[in-house]
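Of the protein chains in this complex, all but one are displayed in their positions.
Read from first to last, the chains carry the letters A, B and C; within each, the first residue is number 1.
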Amino acid sequence: MAQLPFIAAIDAGIHQEMRRDPNVLYFGQNLATTENHEFVAEYGHDRVRVTPISETAEIGIAIGAAMAGLRPVVELYMAEFMLVAMDQVVNEAPRFRYMTGGQVKVPLVLKAGFGFAAGWAGQHTGSLTALFMGVPGLKVVVPSTAADAKGLMATAIRDDNPVVFMHHYLLTLEHGEVPDGEHLVPFGVAAVRRTGSDVTIVATGWMVNRALGAAATLAAEGIEVEVIDPRTVAPLDLDTILTSVAKTGRLVVVDQAPRHATVGGIIAADVAEFGFSSLKAPILQVNARDVTVPYSEPLEAYVIPDEARIVDAVRRVMQSGG
Amino acid sequence: MAQLPFIAAIDAGIHQEMRRDPNVLYFGQNLATTENHEFVAEYGHDRVRVTPISETAEIGIAIGAAMAGLRPVVELYMAEFMLVAMDQVVNEAPRFRYMTGGQVKVPLVLKAGFGFAAGWAGQHTGSLTALFMGVPGLKVVVPSTAADAKGLMATAIRDDNPVVFMHHYLLTLEHGEVPDGEHLVPFGVAAVRRTGSDVTIVATGWMVNRALGAAATLAAEGIEVEVIDPRTVAPLDLDTILTSVAKTGRLVVVDQAPRHATVGGIIAADVAEFGFSSLKAPILQVNARDVTVPYSEPLEAYVIPDEARIVDAVRRVMQSGG
Amino acid sequence: MSLQSPSSEQQIEMLTQMLRIREFEERVKRTFTEYPGVIRGHTHLADGAEASIVGALSHFKKGDAALATYRCHGYPLALGTDPKAMMAEILGRADGICKGLGGSMHLTDVANGFLGTSGIVGAGIPHAAGAAWAAQIRKKGEVVFCFFGDGASKQGAFHETLNIASLWKLPVIFVMENNGYNVVTTSEQEDANAAAGQPLAIKATSYVMPGVTVDGTDPLAVAEVVGHAVARARAGEGPSLIESKVYRLSAHGNIIAPPGVPLHYPEHEAITVFGKREEYEAALRGDPVPRFRGKLVQSGILSGAAADALNAQVAAEMDVAVKFAVASPFPALESALDNVYA
Partner (left out) sequence: MSLQSPSSEQQIEMLTQMLRIREFEERVKRTFTEYPGVIRGHTHLADGAEASIVGALSHFKKGDAALATYRCHGYPLALGTDPKAMMAEILGRADGICKGLGGSMHLTDVANGFLGTSGIVGAGIPHAAGAAWAAQIRKKGEVVFCFFGDGASKQGAFHETLNIASLWKLPVIFVMENNGYNVVTTSEQEDANAAAGQPLAIKATSYVMPGVTVDGTDPLAVAEVVGHAVARARAGEGPSLIESKVYRLSAHGNIIAPPGVPLHYPEHEAITVFGKREEYEAALRGDPVPRFRGKLVQSGILSGAAADALNAQVAAEMDVAVKFAVASPFPALESALDNVYA
């Protein structure tokens, strides 16, 4: 175990797989521009390349390389930059295996940061995970700890399908314990970050920490919150969530996106169908307010869900129902 | 009142506004290529133009023209083609008013067909409405009747914000009564297409007809279904849905998209929060199966929600709960 | 760089492939009336582009790859795909090359090097470059053929990909089939170069690669130009852009009709939209298939009788393909749930 920043843990996952498999490529903008770049030095320019600002071509090239037998990892920095290439992400990469009747595999990883609520204003701060979550053929990963960042990245690279790896930008410099040596975290297995019997919270990314903070506050009031981090939202480990709700009878979903663009809402709808009989109270959502993210610090803080709003939702859900 | 095909009703809405307001533009691919084109002949090339296959530029140009005082309507044919320009749709058009502190307006309409389950296979058949529904600053319209097609298009053109106008491709040749003369349908007002006391169904686009078909079948069994067509999903008329659920206690949402990419799921989550106390049973979803749309006719029919699956869901929801 | 010109045998092979593509497309088209309703959605034919396809792919070697668009029936035929499996796919049957999941727009045959097609204009261009990166890494001199239309060169994907392919010296040959139309829009209406009377190959200037315009109705001319590009790519010298001028002899695609209304092929848009019947008829007079046949017969490479025999052989082959496809069963419903994930 080593203490590593989240961002280094992601790199460790990429290294682990690049060392193991010569078919893994790593490329994107503003990396590998000198010979002493860490990845260039170790793997060479056949496998590590800088690209122009051309996301459509970058992701499209990854698709073609994947169909031809390679395993590309594309560095995209910010999830928004995928929007200029959204066709490649949702209407090309995940379609080919199906449309060809299984003749091709498209193993690739799109590494993208999101949710950078640190003064990056309206166009760089989005929480876009829900856009990808429902696309058949695509897998979507949202690590919230450094250890998972490494292990989920490695699993993503080994997966034979296109994977969107969404890492929260405000977590990148947070440190955490990361297993040395080969580390893989399976897809479709949620992590229960805190156990509790009164209310279930489901959250991803940065919101996991806020949910845990809220849970600590609430514990002092005698409210025991169970915090579930799905880790991958496609595939989604609904069983773990339903098991928890069966125990608590109450669900709060926390999501950094505006209300109608959340992973949390999608999960709430699943529970409203498959876990309905467990529910003692409405499923509350804590989301960003329905605006573009503002620049000014107090306004940004007002818009993004904070611990106080999570605490409040849990208190409200405790008051309602039987 | 005239009997018009849905597609002609949309055109009637565009004509209504183009005649009224010289600032309205209409452009896109493969239209206006001859001088006797209906719109060219009436409004001239200042306002009606053919574009190359360049969606990013087309929509971006619409944004710039809108900021400079015009009201562009962009013909995009199929919703998927917006994916190559998704940044313009979700991260440019709806952001500018906010980011500039209200200095600009961006009134434009993106007209796009969707859901063409008629053998168009994997890349042309998507039901992408949910991708747009949650973006603050954007409005999203989904007409299901010819009359609404005209009236919502006209309202979309008069609206001072960017509007995604999603018309279902399988409805385009269906005929319906369309009011002559000026016709406007307000945004944010759902239509109750059939009243009933036992179960509420919410559906959009083509699925409204299937829901009505299912309701007719169920009526013969003595199950009275209320069918609600939101007409605009942003803004969403949640009140009408909650009022209905308060009466019926049971909700089935029907959506042509795969489960985790639906408008229906988003609505279900809202009801699970704000209408929970009315619910006597789980909120069931009837969606496309979780695959890319297949080409072969029987497989496509198997994947898309049909009346039988809607009927089945309603029967199930009637059996469960109190 | 001098290139060997095709032997008589190779030229006969070229004609054979051209005839096969033409006959296949004719049979697809006839199917709309012979078996109404069996073909669904949108089907786009390669008639008129046979010489270009066959001339370009005459340089295809095992290990190479080709990618194209929704207008994709010609390439796999030239690469050796079984027309029975292709026709069955177009009819959505269990024996289809893509198990009925892809249909006419997405014919794919990886075993024969036809790696995939995109129905989104321009979207497949970077896929070809990606496959070329894989070839470059394998270092066996393999190349990738990337086919697309003139209209596709107005998509950002074209621009972004050609720049990268040039920078990385990827072994890819960009073959733009310029048929003068994007559906009902002429090149002059949508392309600044075309509007100025310039060849579209001039766009290569921005990407510092050879840009050549060739008569795509002459398979030998195409073979020569593409041959140079292929040699260049195999030698590690990078990509080329070839503008191959063709004329599509059918409408853009079958008509788009609501379910229930039988689909069919209308006349070419030059006639239906622009009223330029003479343009279309001139193209018909220059039809590359009979022209190449005539050339081979005239030059003595092929006797008239041998040519007739070829025609008959190809007609028989495609007749079998149609009958096979019509008789093939539909896939099992649950098979729609397979092949989502690998």
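What we mean here is this: a contact is a pair of C-beta atoms (placed from the backbone, for glycine too) under 8 Å apart; a residue touches a chain by one contact, two chains touch by 3 or more.
All figures in this text were calculated on a predicted structure; none of them were measured in a lab.
Contacts of the undrawn chain with the visible chains, over the full complex, involve A, B, C. Which of A:71, A:95, A:111 or A:124 touches the hidden chain is settled by the complete complex: it is A:124.
In the complete complex, the hidden chain is touched by one of C:111, C:195, C:257 or C:333, namely C:195.
From the options C:81, C:166 or C:244, the residue with contact to the chain not on display is C:166.
Among B:4, B:67 or B:82, only B:67 touches the chain left out of the display. On the side of subunit B, the interface with the absent chain consists of residues 25, 46-47, 49, 51-52, 54, 56-70, 72, 87-88, 91-92, 96-107, 136-137, 139, 160-161, using the contact rule stated above. If you put the missing chain back, the residues of subunit C touching it would be 154-160, 162-163, 166-167, 189-193, 195-196, 198, 202-203, 205-209. If you put the missing chain back, the residues of subunit A touching it would be 29-30, 33-34, 50-54, 56, 80-81, 83-84, 118-124, 170, 172-174, 289-292, 294-300, 302-303.
In this section, only the chains that are shown with their structure count from here on.
When each chain is reduced to the average of its Cα atoms, C sits farthest from subunit A. When chain centres are taken as C-alpha averages, the shortest distance to the whole-protein C-alpha average belongs to B. With each centre defined as the average position of its C-alpha atoms, the distance from subunit B to subunit C rounds to 36 Å.
Distance between chain centres (mean CA atoms), subunit A to subunit C: 40 Å.
Shared interface positions of subunit C, i.e. residues touching 2 or more other chains, are given as 96, 98, 100-102, 106, 118, 120, 123, 156-157, 340.
For subunit B, the set of residues that touch two or more other chains comprises 56, 80, 83-84, 121-123, 290-292, 294-295.
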